[in-house]
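The complex is shown incomplete by one protein chain, all other protein chains being positioned as in the whole.
The letters A and B name the chains in turn, as written, and every chain counts its residues from 1.
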Amino acid sequence: MIRLDRVSYSYPRATSPALNDLSVDIPAGQFCAVIGANGAGKSTLCSALAGFVPHFYRGRLTGTVEVAGIDIAASSLAELAGTVGLVFSNPFNQITGARFSVRDEVAFGLENMGVPRAEMETRIDYILQFAGLAGLAERPPFALSGGQQQRLAIASVLVMRPRVLVLDEPTSQLDPVGSREVFTVLRDLAATDEATVVLAEQKLEWVAAFADRVLVLHEGRLVADGLPGDILASPDLQRYGLEPTRYTRAARAAQAAGLRPEGDTLPVTLEQAAEFFA
Amino acid sequence: MSGTYGLYVVRQTGIHRLHPLTKLVYVLVCLLIGWLIPGVWSPYIVLLIGVVPVALIARVLPEVIKNTIKTAIPFAISLIIVQGLFWTGGTIVRQLGPFSLKAEGLLFAIRGTGRIILAVSGFLLLNYTTRSDELMLALSQKGLPNSISYVVLSTLQVIPRFQRKANTILDAQRSRGLETEGSYLIRMRALMPLVVPLLLGSIVDIEERAIALEVRAFSREGAKTSLLVLHDTRFQRAIRWLLMLGAMAVIGWRFYLWLAPRLA
Partner (left out) sequence: MERLKRDFSTISLAMIPIAIAINIAVGQIVKALRLPLYLDSIGTVFVGAVAGPWVGALTGLLSNIIWAIIFGDVTNTVPYAPVAAAIGFLAGVFSKYGWFKVWWKAVLGGAITGVVASLLSAPITFYLFGGVVGTGMDIITAAFRSQGMSMLAANFLQGLATDPLDKAISFLIVYLILRALPDRYIDRFSRAEDVR
């Protein structure tokens, strides 16, 4: 579904590349998390998948980015809308403001795509239910809480039925309650096994809970690629400026203190931790 | 401002349910007639016949009166002073110290005030009874670019947030010791620390909002659809045409009045 072949990219005026010789294949239906320290290239990768690199930011892109069979560099943003959905951190800026209710805001993208009204109704009803916004359908979008607004942003993109959904740190500007709301929606999305999702995220505990695969970026390069259990428990994590989950840290401390045998697989989720300490 | 729809006042009346263009055309025609028909009292007559009854049916008359007065009073005072007292020549009605109140100036002020009252109340009537998203949709269907509709509606909702932002910056800078009271120079100096953060902080918003729009197929060309549905009737369409014909007749007549003495 997503194919990156030797992709390098530099922003205009930048002295060092933001993405450096990146190659990766993501099959359809996979929920793939991208982790890495600030400035590792997560956002740039998200922008490249949605076409904003290079079509919006300009700059120099080499290699091939292919999403759902479309060569991003040869396409346009107007063409890509509806094929790749992008959600980013700031909820306020993702709400167009041009529609006066949550329901109408969700409709905005469908209206632009010329979707017939009857079909819009069905799709919107379904997606509002999915995002837990059905009860807020008639509320003004800017009257919602941060978490609700972010779920609205996700719903507004999902309703367009993109082949790929890209989320760039969707909870970094939310409080814990809002983050939990958003991750609940993402977990449901991961459970469907139909959506192809790329999630750039710093909160590793959530990544561990539902990602099928984890990519680690460091200074624009892909430095690790594997299952969440392997990657997140790896001692290399700190080298890339990432903090292991509290479960991994606790398990390591237990091993160091001799409470648990060395060599056991370290836990990265609550369930695994319960097993580890059992 | 009251809520999401700009000035819209939620009421279940037949006027609220009318097609937005019917109300827009009606108000514009009222304005045109009141302004163009000669005579000091013509704006007031149009106001009483055209605006007040409709506002009454729409149950927004108290709001219309209150806010019209708020805007019109300063104008009335200014007009009476500037035109009534400083009318060159004219018949003196009353001597007020060094100034003299002139009849011609006074009549001019009355007519001017009437025009302003008519314009303000007509505009308020339209806005109190019409949701701006419905009005913009109606205009889009008549050929106004979708991008204009986006800009207007988005601005209406973004503004309250910016007003809050401005107040936050004002409070923050004051608590950091910025003097916002005192001499003209002190207040002038306070301007930059208040305005610059607001502007710089907004530029990032622009970029992200553009990206969000692209994601939602904003720049896609081709036919667009709408979730919102406007109800129009053949009767309303006929009324709109009649109103526009009437307006053209008034314009023609007024033009004739202006032209005739020049040709004679």
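Simple rule for what comes next: contacts are C-beta pairs under 8 Å (C-beta built on N, C-alpha and C of every residue); 3 or more make two chains touch, one makes a residue touch a chain.
Being a predicted model, the structure only gives us computed values, none of them experimental.
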Sole residue of B:Ser140, B:Thr180 or B:Gln236 that reaches the chain not shown, by the stated touch rule: B:Thr180
Selected from B:Ile92, B:Ala172 or B:Val204 as touching the chain missing from the view: B:Val204
Given B:Leu32, B:Leu47 or B:Ala109, the one touching the chain that is not displayed: B:Ala109
Among B:Lys165, B:Lys224 or B:Arg254, residue touching the chain not depicted: B:Lys165
Residues belonging to chain B that touch the chain removed from view: 1, 6-7, 67, 71, 74-75, 78-79, 81-83, 85-86, 88, 108-109, 111-112, 115-116, 119-120, 123-124, 127, 132, 147-148, 150-152, 154-156, 158-159, 161-163, 165-167, 169-170, 180, 184, 187-188, 190-192, 194-196, 198-200, 202-207, 209-210, 213-214, 218-219
Hidden partner chain, residues of chain A it touches: 11-13, 56, 58, 77, 97
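Quick note on the criterion: only the chains that are shown with their structure count from here on.
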Mean-CA-position distance for chain B and chain A (Å): 45
Partner chain B, residues of chain A touching it in the complex: 50, 52, 56, 77-78, 81-82, 85-86, 88, 90, 92-100, 103-104, 107-117, 120-121, 124, 140-143, 153, 156-157, 160
Residue ranges of chain B touching chain A (in the complex, touch as defined): 3-5, 131, 133, 149-150, 153-158, 160-161, 205, 208-229
